[in-house]
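All remarks here apply to the structure that follows.
Removed from the display is one protein chain of the complex; every other protein chain stays in position.
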Amino acid sequence: MKCFIFFTLLLVFLSSCGPAASQSISSTQASTYIENKGSDTIVNLALAWAERYQSEHPEVSISVTGGGSGTGIAALLNGTVDIANASRQIKPEEMQEAQSKGINPVEYIIARDAIAVIVNPENPVKELTLQQLSDIYSGKINNWRGVGGEDRPIVRLSRETNSGTHVYFLETVLRLGEKNSKTLFSTDTLLLPSSEGIINEVRQNPNAIGYDGLGYVPKDLKMIAIARQPSDSYVLPSIATVNDNSYPIARDLYMYTAGKPNGAVAAYLDWIMHSDEAQAIVAELGFVPIK
Amino acid sequence: MDKSLSWREYVITRAIKASGYSAIVFVALIFYFLLHDGLPALSEVPLADLLGQRWYPIENYFSILPLITGTLIVTLGAMLVAIPLGIGTAVFIAEIAPRWTRDILKPLVELLGGLPSVVLGFLGILILAPFLRVFLNLPTGLTALAGSLLLGGIAIPTIVSIAEDALDAVPQSYREGAWAIGATRWQTIWRVTLPAARSGVLTAVMLGLGRAIGETMAVMMATGNAPVLAVKLTSLFSPVRTMTATIAAEMGEVASGSVHYHVLFFIGLVLFLISLAVNVAASAVVFRQKKRAERVLS
Partner (left out) sequence: MKKNAFSNRVLTQRLGFSLLTLVALFTVIPILAVIAYIVAQGAPAISWEFLAGFPREGMRAGGILPAIVGTFYLTLGTAIFSVPLGVAAAIYLAEYARENWLTRLIRIAIINLAGIPSVVYGLFGLGLFVFFLRFGTSLLSASLTLSIMTLPVIISAAEEALRAVPQAFRTVSVSLGGTRWQTIRRIVLPQALPGIITGVILGLERAAGETAPILFTGAAFFLPRLPNSPFDATMALPYHLFVVSTQVPEMPIQIQYGTALVLIAFVLGMNLIATVIRSRARAKRQW
C-alpha cells in the first residue's frame, strides 16, 4: 500500500515536466529563464542586477549562483549556464578546453573593480608598496615589524584558488605582473571560502591582513594605501583612482557567454553594459562603472 | 485465484531480493565511479608530485600530503576529545545515572547527533574561533584545534549512543557476580562490565572516528583551509586544510575531465578507502570478539 502511494507520487512528480525545461532559455514558454553563475566577487552585483531587471521585466527569471570564477567558466564549458561571471579573464587552458567542446566564449566587460587591501583598525600600518605586499604574502616578511608596524605575527588571508580575485592577486601583486615569476602564496595563507570570511577575520584579528574587492569592504575596515614603487605616491582605492589608473591593483570584471547571445540574454547583457540604471547599481555596490 | 496469487508473490519476492542486493550494487557503483574518474590522476600527475610539498592546483602543484596530514591532525584532535567524553558519558548513562536521568540524557545526546554540521561550523566561525584566538593567544582562531573541537562534538553522540547500547547489553549477572565477591560498583565497571562490552565500545569508537574523518562543512568553515604540512604537534594550533574541505571548496570550479577534476576524485577515492578500512577493522573486531565469546561459553 505504501509502495503504491510512493510510486504514484513519483509518477506525478516526474510527469510534470521533462529534462529540457530548465536547461537554458526555452523560447516556447512565456517566461524565459537565465542561468547566471560564477565569480563570488560579482555575485552580489549580479544579484542586484537580476533583482532590478526582473522587477522591470517580469517575464524574465534569472538565477544567480556563486562558486568562484573558475566555477562559472567550468559551468559554461559544461553547458549548464547561460552567463558565466568572472573576475579574471578566461585562461588559455580553459579556452582550449572550450574549443575542444565546440564552444566559443565571448567576453564582455561589465564593470571595473579595485582590490582593497585591508587590515584591522587597530593596526598602525597604513601604506605599503607592491613589493612589500608581495613579500608579506609570499612569506618573506612574517611580522608586522618588518613593515613598520607593531611586533605581531602576520596572519595572511586570501580567497580560495577558484576565485578570480585570488588569481588576479597572484599575478598582479605576488608576481608583480611578471609573466615568468614563480612566486606563490606562502603555505600558511588561510584560504577562506568567501569574502565575508575574510572581512570577519580582519575585523576581529589585529594580526590579520586580507584583500578583497572594493565592493565587499565595509566602511569600518581600514584600507591600505598602495604605491607601485616606493617613490610613487600612496593611493587609496576609489572610483576616481581606478579610472585614472593611479591605484595599482584594479581590474576589469567580465561576463562570458557561449557564442554570441541572442534574445533575452543579449537584452540583459545590453542593459547591464549600457543602461545608466545598471551602472548606477555598480557604483552603489562599491564597484567602478565602466563609463 | 491461486495461480495469480503465487505469480504476484513471485514478482514481489524477486523485487525484495533485488532490493536486498542493492546495497552491494551501490557500494560497487560508488567505487567504480571513484576509480573511473580518480585513477587517471595517477597517470596524469607523477607520483613524486602527488607526494610533494604543496597543494596549489591552479599552478599544477598537486601534492595531497598536506591535505592528508590536515585530515589526520584534525581527526586525532577530535578523537582525543571525543573518546574520553564519549565513553565517560556512556558509562555514566549506563551504569551510574538513575533511571530518570537516563531517560532525559539519552535523547538529549541523540539530539546533538542530529545537529547539522553546517550549524556547528557557523558557530565555530562566530564564537569558537575568536574565543580560541583570545584565550590561547594565537595569531588566528581558525585552526585545526577549532576543527577538532567541533568534530569531537559531532563524533560524541555516535560514540555515546553505541557504547551505551553495548554496556546496556552486558548481562546483569556479570555485575552481580562481581558485587557478590565484594567489588565496588566502580571496580565492577572498569574490570568487568567495560571489558565485557569491549567489542561494542570499540565499534562505537571506530564509527565515531569514521564520522570525524568524513566531516566536511564544519572543518571547511572553521579550520582556515591553509594547505600546510601538519606534522608537528604545534600544527594543532595552526590553520590546516582537510581532504573533505578541499573537495567541497574546489569541486565546483573544475571543468569535468581536467587534471584537477581527476585529482579531486582521487582524493575522494582515498577517503572512500580510508572509511572502508575503518569499517572493515570495526567489523573484524566484532567478529573476533564473537568467536572468542563462543569459545568461552562452549
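For clarity, chains are labelled A and B in written order, and residue numbers in each chain start from 1.
Operating definition for what follows: a contact is a pair of C-beta atoms (placed from the backbone, for glycine too) under 8 Å apart; a residue touches a chain by one contact, two chains touch by 3 or more.
These figures come from a predicted structure and were not determined experimentally.
> Hey, which of B:91, B:202 or B:236 is the one touching the hidden chain?
Final answer for the missing-chain contact: B:91.
> For a quick check of understanding: of B:163, B:240 or B:271, which residue touches the chain that isn't displayed?
Of all options in B:163, B:240 or B:271, contact with the hidden chain holds for B:271.
> Just the residue numbers, please: which parts of chain A touch the chain that's not shown?
2-3, 6-7, 9-10, 13-14, 16-19, 21-23, 40, 43-44, 47-48, 50-51, 54, 61-67, 78, 80, 192-197, 199, 215-216, 218
> Could you list which residues of chain B touch the chain missing from the display?
5-6, 9, 12-13, 15-17, 19-24, 26-27, 29-30, 33-34, 36-37, 84-86, 88-89, 91-93, 96-97, 105, 107-112, 114-123, 125-126, 153, 156, 160, 184-187, 207, 210, 213-217, 221, 244, 247-248, 251-252, 256, 264-265, 268, 271-272, 275-276, 278-280, 282-283
As a working rule, only the chains that are shown with their structure count from here on.
> Within the complex, which stretch of chain A touches chain B?
67-71, 73-74, 77-78, 93-94, 97, 153-155, 160-162, 167, 170, 184-185, 187-193, 197, 200-201, 204-205, 207-208
> In the complex, go through chain B and note every residue touching chain A.
For chain B paired with chain A, touching residues are 53-54, 56-59, 61, 66, 125, 130, 133, 139-142, 220-221, 224-229, 238-239, 241, 249-250, 252-258.
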